[in-house]
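Mind having a look at this structure? Questions to follow.
With one protein chain removed, the remaining protein chains of the complex are shown where they sit.
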Amino acid sequence: MAQITLDDVDYVAGLAQLTLDEATKERLVGELGSILAYMDKLNALDTTGVEPMMHALDMTNVYREDEVIESLDREAALMNAPKTDGAYFLVPRILEGD
Amino acid sequence: MDREWFRMTAHELADAFRNGDTTAEAVAEEHLARIEKIDPQVQAYVDVWQESALDAARDADARIRAGTATPLTGVPMSLKDLLCSTEGTTTCCSHILDGYRSPYDATVVERLREAGAVVLGKVNMDEFAMGSSTENSARQTTRNPWNLKCVPGGSSGGSAASVAADEAVYSLGSDTGGSIRQPASCCGCVGMKPTYGRVSRYGLVAFASSLDQIGPFTKDVRDCALVLNAICGHDKRDTTSANLAVPDFTQALTGDVSGLRIGLPKEYYTDALGGDVRDRVETAIDILKDRGATPVEVSLPHTEYAVAVYYIICTAEASANLARFDGVRYGQRAANVKDVRELYHQTKSAGFGLEVQRRIMLGTYVLSSGYYDAYYLKAQKARSLIAQDFTKAFEHCDVIVTPTTPTPAFRIGEKIDDPLQMYLSDLFTISTNLAALPAISVPCGLTTEQLPAGLQVIGRPFDETAVLRTAYAYEQHRGFDWGRPPLG
Partner (left out) sequence: MNYEAVIGMEVHVELNTRSKVFCGCSTNFHAPPNTNVCPVCLGMPGTLPVLNRQAVEFSVAVGLALDCSISRWSKMDRKNYFYPDLAKNYQISQYDLPLSFDGAINIIVGGETKRIGITRAHLEEDTARNTHTLGGGDSGVDFNRSGVPLLEIVSEPDIRSGAEAYAYLTALKQILQYLGVSDCNMEEGSLRAEANISIRPVGQEAFGVKTEVKNVASFSGTQKAIEYEIARQRQILENGGAITQETRGWDADRGITVSQRSKESAHDYRYFPEPDLAPIVVDTAWEEQIRAGLPELPQVRRARFEEAFGLSPYDAGVLTASREMADYFEAVVEAKAPPKQAANWIMGDVQALLTYRELDIADCPLAPVELAAMIGLIENGTISGKIAKDILPELMDTGKSAQDLIEEKGLVQISDADELVTVAREVIAANPGPAADYRAGKAKALGFLVGQLMKATKGKANPKLANEILARELGSSED
């Protein structure tokens, strides 16, 4: 299962929104391949009937009450924005289907 | 200068402040001077807060005079660059967050300020806490104060180096798979990861949400207890923070371990563990035995799967946690992008370093369609088995004692091209993150290369007290002069 190909790397990079140069792709094919091959040792482990540990602590039903708390000043909200008109965060024009 | 206050521990400084031997302002100035002098060699700091540190020190002096000081009031410290602070920048040592200013303080930063801490600045780390050597920082290469050719460990290498080099009395770092304990071991200071849920993660920039935990680097175990007293406790802004009473951890500092059963996992003490580190750890166990503790062999049979499980879970969680760094709301945006897709791709590819991209790729892969069950779900099941190993082991012992790392600090550049070897060096620390347990690394001597070795003590969930009790008893009776790194 750990046979990772250039196509896999392309597909995953697309999901992660990364653009990799050819050399990095080649490198990742090898590196991810060997790491995944190492991870395949888990196949040898019998986990029949074992519940996955989805959360680190055994807690349930942790809630906040429905109370409004003061929001950030807009200035503070936009303080780190790479591009803004003072009201909105600006991004290159979004087209339907993007 | 009669005394070098910067060499003191927090509890020594608190005494000195109370007795009027010195002032917080004077101590802060000394530390800032120390940083100016030493840091060009060590390169622990990425942002020094000269002015606000002195302001905080003067406020601390007022509190000390008014008699409202806490044990940490006026004590200078450093913060890992992934703890959000309104002061200065918070960049996770990544280019993608160059210049980022947090609009809020992390809960631990708030608590430290309430305690009267003097924050000297932000310290270096592996980018987004991904690494074991601090070589993955986008800022600089931090050196091990004991040997400047060696890494300080990681990812909280700046925290460990700043404390070991007396550039801070203590530091806060984060530990996802050993990122506090391993650098503490490498740099010869005390480092502790509390139980998952003990310290609020609000304001800790997430690497792997189900594993991350904030903890202290200190010069001794007493300071560790004092810092824990200040930062632990429930926070309603963190769902995963435990709503449990926090004991006064200094009560654990009795020096007495009689009747304590110390578990020695046979899977850790294999033939592969050799040389100096094994020798130092065995000596430490003998010291605990002499003080009345009983060594017990225990088994953690799923240890061999821990590294695989860890890297599946942490990269999967990281792939989602790091998705938000896209150049829309904050951070560095690539220039001249013509559409949203280019915005994402160019921002991320230029902003993230290689190791971060590698882990995002790995995490995305293991979650992708068709692989979830084989990797992520399987890893979560194996994680249950690893956690159960500890539950069973703790039926026979009160704490588990192991080396923190199998080898001391390695040379800069030695492992950077072999990610798998780098990952395997976390072997002894990651299981405790997977099992959400508290663990400390306490220095246990120097190897023949004059590099520190660390003793790891692991406790039951929320039993930091037993961990501190063991570490303190060992520290009190280890019987060697710990010395100082060979720095100016």
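Note that the chains are named A and B in the order they appear, and that numbering of residues resets to 1 at the start of each chain.
Going forward, a contact is a pair of C-beta atoms (placed from the backbone, for glycine too) under 8 Å apart; a residue touches a chain by one contact, two chains touch by 3 or more.
Remember, predicted model here, so these are calculated numbers, not experimental data.
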> Thinking of the whole complex, not just what is shown, which of B:84, B:172, B:397 or B:458 touches the missing chain?
Replying inline: B:84
> If the hidden chain were put back, which of B:320, B:416 or B:487 would touch it?
Replying inline: B:320
>> Which candidate, B:32, B:92, B:293 or B:455, sits in contact with the chain we can't see?
In response: B:92
> Contacts of chain B with the missing chain: which residues?
Replying inline: 82-84, 90, 92, 97, 100, 102-104, 106, 201-206, 209-210, 236-240, 316-317, 319-320, 323-326, 328-330, 340, 344, 364, 367-369, 372, 376
>> Which parts of chain A face the unshown chain closely enough to count as touching?
In response: 14-15, 17, 54-56, 59-72, 74, 77-78, 83, 85, 87-98
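Quick note on the criterion: only the chains that are shown with their structure count from here on.
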> In whole angstrom, what separates the CA-based centres of chain A and chain B?
Replying inline: 24
> Where on chain A is chain B touching in the complex?
Replying inline: 1, 4, 8-9, 11-13, 15-20, 24, 28, 31-32, 34-36, 38-39, 41-43, 45, 47, 50-57, 59, 62, 64, 72, 76-77, 79-83, 89, 91-95, 98
>> Considering only the defined contacts, which chain B positions touch chain A in the complex?
In response: 100-101, 103, 196-197, 210-211, 236, 239-240, 242, 302, 304-305, 307-309, 311-312, 319, 323, 326-333, 337-346, 348-349, 352, 354, 357-358, 360-362, 364-366, 368, 374-375, 377-385, 387, 419-420, 423, 434, 436
